[in-house]
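Note that one protein chain is taken out, while the other chains of the complex remain in position.
The chains carry the letters A and B, assigned in the order they are written, with residues numbered from 1 in each.
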Amino acid sequence: MNNQQTSILILDDEPIVSKRLKPSLEKRGYEVETFTSSAAALKRTHERQFDIVITDLKMEGLDGMDFLTDVKEKSPSTEVIVITGFATMETAKESFQKGVFDFLAKPFKIGEISEVIKKAEQKLKQSS
Amino acid sequence: MIKMNKGLLALDENLASSIALRYASRLVENLPLQLQAGHVEVPDNKHHSAGKGWVRRTWERGLIEAGQQAIQRLLNTEKVPCPFIGYPKVFIGERDDALLEELTDGHYDLFIEGNLNTSDVMDFDSLISSPLYTKTPCPILVVKNLVSSNTIALLCGDGVDHKSVIPRTLSLLSGNGLDFDLIFYRYMESEATISENKDEAGSALQEAEALLQNENLKPLNTQVISGTPESVARLLKKYKMVASAFPLRKSPRLELLAQCPSPVLLMKSAKQGEKS
Partner (left out) sequence: MRIVIALDTHSYSEAIVSEAAKLAANTWADITMLGVQPSSSGDMPDTDLEKRLRQYRKSFLSRFNEGDNPYGGVKGAGKFTSQNGGFLLTGDDKENEFRKKLHVKIRVGDATKEILAEAREQECDLIIIGCTKGLDCQWQGEIDLPRKIAQKADYSVLVIKERKTTDTISCCLDQDQVSQSSLEMINQMVTLHQAELKIVGLTDSLKAGGKEGVENKMAEILKYYADLELNPWIKLVRLEDLEEYVAQASRQGMIALWMGKKSLLGKIFSRDLVGKLVNTSQSSVMILR
């Protein structure tokens, strides 16, 4: 990772989530792309690499777990943060088994996810 | 050959209609049922034109367009795949009168509308004693909630004209993938519901079972349940719908159907004026 803007992809089928996160993260200096369809997000991750991917789990079509598996396979250095509205012990465990950086249950405040993003950035810097 | 039934789905731009529309879109997957959407524009007395000729036609056209737009907004919002026979029909006039006229003239087999489950039994009492419900010539499906189950409860009991009601119910609901439970309900003042032995129900239940057998239908379960309407209604929420004879006013059955959160299918006996 160099000194360029940290790139973040946000995938959540509820538009309100991206609508809330995008401006706030851009204000903090991140480059943000948002998607409500997992197919479109997957296509985008095949076109370019993101430093951080934030994804919901429960979605129509390709679900978040399959999406993050694909992201980690294709780009192991990308840090994935899972956000979910229907959290279970199993999904938390499975997420970490798949190598996600963190798991956040909704609702969360911007401050909470910002802290997690900062930690993920630190990890990226350390490993680069 | 299975007969294709024709149903009128009354729609307004409100929560009850949203639920009814969603429910109906699933129902047509299970039943040989074709739906016609209908909406009544009730004229506002203040702007109502008492004019004649061109003036009146313009006024009516305006109302019809407003009604069509309201239904289209509902359909656009809900985005459910509900196939209709044709374009939604918009009627002008008093709601009950207009729907009753359409139900009579259009030879419908079923009338469907949404009506929310409320805490006041009198709301349901007023509904079923309305001119629309008392005079409708076909069964009425009151949709209160969306239920995913594929089992229908056939409610029987003392004093119900099973001979008239059960065959009509089955002819309407014989479709794909639907199961039936036969529920014999008896009022009892008790906090908990009591599941009783079938013998306790006596000849009324035997009659209902025999009628089902005549139609080559075996219910998944036959239950005799006693309790207050409130407690038994909670048990009925697992059903896709509860099919019942049209209840008498102030009866425990009416209270049970009022409190039941699932959709309720009201069947009239031949004596009560339903076409056969």
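Here is the rule we use: contacts are C-beta pairs under 8 Å (C-beta built on N, C-alpha and C of every residue); 3 or more make two chains touch, one makes a residue touch a chain.
In this text the structure is predicted, and so the values were computed from the model without any measurement.
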| item | value |
| --- | --- |
| Residue among A:G29, A:P76 or A:G111 touching the omitted chain | A:G111 |
| Option from B:T58, B:Q72 or B:T118 whose C-beta touches the chain left out | B:T118 |
| Touching residue (missing chain; options B:R22, B:R95 or B:R186) | B:R22 |
| Chain not shown, touching residues in subunit B | 14-15, 18-19, 22, 77-78, 116-120, 144-148, 230, 237, 261 |
| Positions on subunit A contacted by the hidden chain, ascending | 14, 16, 20, 58, 85-89, 92-93, 96, 102-109, 111-112 |
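Following the convention adopted for this analysis, only the chains that are shown with their structure count from here on.
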| item | value |
| --- | --- |
| Between subunit B and subunit A, distance of the C-alpha-averaged centres to the nearest whole Å | 47 |
